[in-house]
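Part of the complex only, each chain left as placed.
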Amino acid sequence: MFVKNAWYCAGWDYEFTQSKDSLVTRKIANERVVLYRRLDGVLVAFEDRCPHRQAALSLGRKEGDSLRCMYHGMRFGPDGTCNEIPGQSRIPDRACVRAFPVIEKDNWVWVWMGDPVKADPALIPFAVGPSEPEWNIKTSKMHVKTNYRNEIANLSDLSHITWIHENTVGGSRKYTEVSPEFELIPRGMKTRYWVRSCAAPGAARHLFAPDALFDIHFDICHTIPCTWILHYRLFTAGTATEGESNGQLILDTWSSQAVTPRDEDSVDYYFSWGASRATDFPGGSDMLKEAVVIAFQEDAVQLEAQHIRQKEKPDFQQIDIPLDAGPGKMLWVLDRLLRQEATEQISLSQ
Amino acid sequence: MFVKNAWYCAGWDYEFTQSKDSLVTRKIANERVVLYRRLDGVLVAFEDRCPHRQAALSLGRKEGDSLRCMYHGMRFGPDGTCNEIPGQSRIPDRACVRAFPVIEKDNWVWVWMGDPVKADPALIPFAVGPSEPEWNIKTSKMHVKTNYRNEIANLSDLSHITWIHENTVGGSRKYTEVSPEFELIPRGMKTRYWVRSCAAPGAARHLFAPDALFDIHFDICHTIPCTWILHYRLFTAGTATEGESNGQLILDTWSSQAVTPRDEDSVDYYFSWGASRATDFPGGSDMLKEAVVIAFQEDAVQLEAQHIRQKEKPDFQQIDIPLDAGPGKMLWVLDRLLRQEATEQISLSQ
């Protein structure tokens, strides 16, 4: 089950080059999508399926702004309408390929999988991309064989960084003792909290004295289907027990993360991390990015094992604990959107 | 869905050797088949499934003209009847393995998958095999993960050689502008047409002047389940606009192709190409065979992607175009045979 009327991240803008042969194929929410740039650089997104006999358009050829299916030669303009059928002059109205709204923003490419009329660019979530001049953002991507609900739950409760990520981006029991401030927003949730007098994250511990302590602030904007933008600030531990830390800000960072379901069994994960130019140090942002790459491999092992087990016992009576507050809220937001779309579908068909 | 009362190609005769250990296993139209040669060289084809406990007879041992299952030792004569059961003297009538009619013709091995009573050798399609003395025929084989209907459609409309095979066996837009002459035959279709003043096929273009043009004649006999015999003649371009070319015949060739479905998801493809001894030149027939090997790899990429997409959207509303005339006719012939067999089955069971 996927929300259709939503922007899904299709990758980093640099993956979609202007080159003559650059056709990128993706699977997004169970639909196959092929993307390419027009001569003016604007991106086009089609269903990767020729309307004639379902041939793969991603095996086709760019011709100017058009895309030719290389099976029987039908050619489609950037709006999806056919502009040539070899062997005939008349082109039937139905001979068009489904075109998806596509927008580039903050170095990400976004595709709208639902009704094009509802494709409101204002719904594209805020992010901090690698071209932001004030930030030294490093990017990566990964494929994980789990249902995207597990990724949403994983990102909605960071207490797990105590355990899974003890040697990378977490490692202190302090992360399990926080009191997050949740704020529901139209398609998601904001989460803010302090972790005070905490050891450095595992991957950075060698940079500091063994007993060095820090105040860390997490400020997260999490939206459906799954975009997760983190403003992460690291201070030397201060004496304040509430409100802003009175320690020294030593690292000011942004991590932007987008999880795009391919289907019910796997996701593509596009993510970045990096420090402000003011607080970065040589190798600093690369270290952050490497830490998150390893951390996401740590997550992948667990989320893939979890997915296998969930498929084996779909009716397993699981127990809930207080740490499920964040995941519960985000999955409630997701399920509400899914129900809403299902209801609209029923209304439309009556 | 497969036509049962049909001859299916099980491979090239040289794949079935006389050697003591030569047991060849195939999957044909969802049935497992094991083949071996009797002492006199005649081929035997059994269901590759012991009637005792479904052990694989292809893991068995040839003993004279018999085949012994090497699990519990039951031995079957070339007609499929059991002639030894270790540990007992009485052999029940039911202790026999299903034997399929099998015939060698034109260097191909043919197996009849339906009622043996209906196995008429006259139904085996005409082909030009590598042992034809007047022709220098080269052979190959390939496995493709697509439904065999896609192969039938692919072979019934050669306009696709303009696009998929632009660098091998096609490449000119002329192939999309032909007016084939179709002739329905009892289990298939003959197709004949001229392509006039056409560039050389991609793989042969280096042999001629860049602006050299040719008249090409295609004469195809296509039968169900999927045998496709092509008489292909290449002339220097003449001035005739209808009827036989008045150019010079420079290459006279036959290509014989048999597509055998393993199951709904894949096929074995046995094929050949070669020139007449009169028009061949050093390396000529090898060049033809290599071109078709690469061309079929080009097809396989597209037909496998198409098959994946068809399974994702079995109810996809596809659009039809005039180029579908050939595929439409051949699939109509196939579907008529399938319906006919289904009806016979119902009559038999009443």
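The chains carry the letters A and B, assigned in the order they are written, with residues numbered from 1 in each.
Going forward, contacts are C-beta pairs under 8 Å (C-beta built on N, C-alpha and C of every residue); 3 or more make two chains touch, one makes a residue touch a chain.
Keep in mind that what you see is a predicted model, and the values were worked out from it rather than measured.
Undergrad: How many copies of the chain make up the whole complex, given that 2 are shown?
TA: 3
Here is the rule we use: only the chains that are shown with their structure count from here on.
Undergrad: Taking each chain's centre as its mean C-alpha position, how far apart are chain A and chain B in Å?
TA: 47
Undergrad: Of all residues in chain A, which touch chain B in the complex?
TA: Touching chain B from chain A are residues 30, 32, 48-49, 51-56, 58-59, 68-74, 85-88, 92, 94-95.
Undergrad: Provide the residue numbers of chain B that touch chain A in the complex, in ascending order.
TA: These residues of chain B touch chain A: 153, 157, 159-160, 162-164, 173, 176-177, 301-302, 305-306, 309-310, 312-313, 316, 318-323.
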